[in-house]
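The complex appears here minus one protein chain, its other protein chains still in place.
Up next, chain A:
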Amino acid sequence: MSDQPKKRGRRAASAADENEQQIPIVEAKAAEATSEATVADEHEVAAEAPIEVINLEGDVRRNSQTRIDSLLSALESEIRALPPSEDERESAIAEVIHLIRESLTRWPKKVIEMAVNTLKANINSDYLDADFWKGIGLVLRYQLDANADMVKRRWRGDYAVDEFGLDYELLDLAKPLLLFMYKKYWRVEAIGLENVPDSGRALLVCNHSGVLPWDGAMVGAALNFEHEAGRVLRNLHLSWFSSLPFISPLLSRLGQVQALPANAEALLERDELVGVFPEGLKGVGKLYKDRYRLARFGRGGFVKVAVKTGAPIIPVSIIGGEEIHPHLHNAKGFAKLLGFPYFPITPTFPWFGPLGLIPLPTKWTIVFGEPIDTEQYGAKGAEDPLLISQLTEQVRTTIQNTLLDKLKDRSNIFM
């Protein structure tokens, strides 16, 4: 019932549009059509909720009648008060009021009240403007055409993916969900976006957590929605995902690439923005008690690639992501049985089945740190194990310190 007033209002308004074009020649005809529509409406409403109009006692009926009359006259006076330039609209509304009066006997009082109230509410808005409805119609039609065209094109295979399998059309389809998770669900606050270059290569090194790798998606969302250049982040994902049906093509179409040094190098060579999570499995499958304690940063392979390609390293610290699935226990036996790298026991999973996969709505902060220049070492630096381990440690310390710094100021994980 809640959207009833709106519906009525629109119906009345469309009747008004009809009249606007044809008054007063076919007025009678239009009135007839409207009254037919209202009869149908009556049944509809009656079915929805039993309304006690028709068989009411005389005085009650008179009471409601007077109330409606006063409403209508108030509406009329308001319309008359409109500036003269709104001539057309005025006549349209007057016509609607005329129709309402004519069909008063047939309408239940509630419906009339709702219709009148809607009309009243919209007197000064664009709802009664024919152009508004034409606009809505055009937009809808355009959208329908575009969607139908997209389905047709994809059916024919007439679309493009980039060199690493990213399908921008699918990415656009995924954006509303990402936007919702980013803006409404986790209310992500992105700090230091200016540290990410507008163009050219860079390697973003992030802390990993959260059982399900939502953090990568959110860093990507921050860069896409909030960065000035709207950059697309290519995350490197666990090799394990590439062996999974459905997951593997989906990740690939959304721009994710399997975490192999050769892939990272190829991406950076093409001046892409690459996101890595050097903690890997140890990070994403971290227990709740270990949150914000960075695990070992792999073997420093990511630094090697960055130095080799001269890409700046940007340390990214994600706060809030580590609590979305409190990972209480890793059921290793189950994991082995299913061939999973880990099997999390959280307060909600697996007890609530798939519902247990709904993450907690924590408040996130993503800090993009100062870029670490690697160009100075030259491509040869990649062969220097000492330099690599030093840089790895530097990145790790930066992220850990930023995490501690932000945790210090955080009073509540949800706020």
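The rule is simple: a contact is a pair of C-beta atoms (placed from the backbone, for glycine too) under 8 Å apart; a residue touches a chain by one contact, two chains touch by 3 or more; residues count from 1.
The criterion applied here is as follows: contacts and distances are computed from a predicted model.
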item: Name per UniProt, for the chain absent here [options: "NAD-dependent epimerase/dehydratase domain-containing protein", "histidine kinase", "Substrate-binding protein" or "Sugar ABC transporter permease"]; value: "NAD-dependent epimerase/dehydratase domain-containing protein"
item: Residue among A:258, A:330, A:346 or A:362 that touches the chain left out of view; value: A:258
item: Residue of A:159, A:180, A:351 or A:414 in touch with the missing chain, whole complex considered; value: A:159
item: From A:135, A:200, A:230 or A:249, residue that would touch the chain that is not displayed; value: A:249
item: Touch with the omitted chain, as defined above, among A:150, A:193, A:212 or A:266; value: A:266
item: Touching residues on chain A - with respect to the absent chain; value: 154-161, 163-165, 239, 242-249, 252-253, 257-258, 260, 262-263, 266
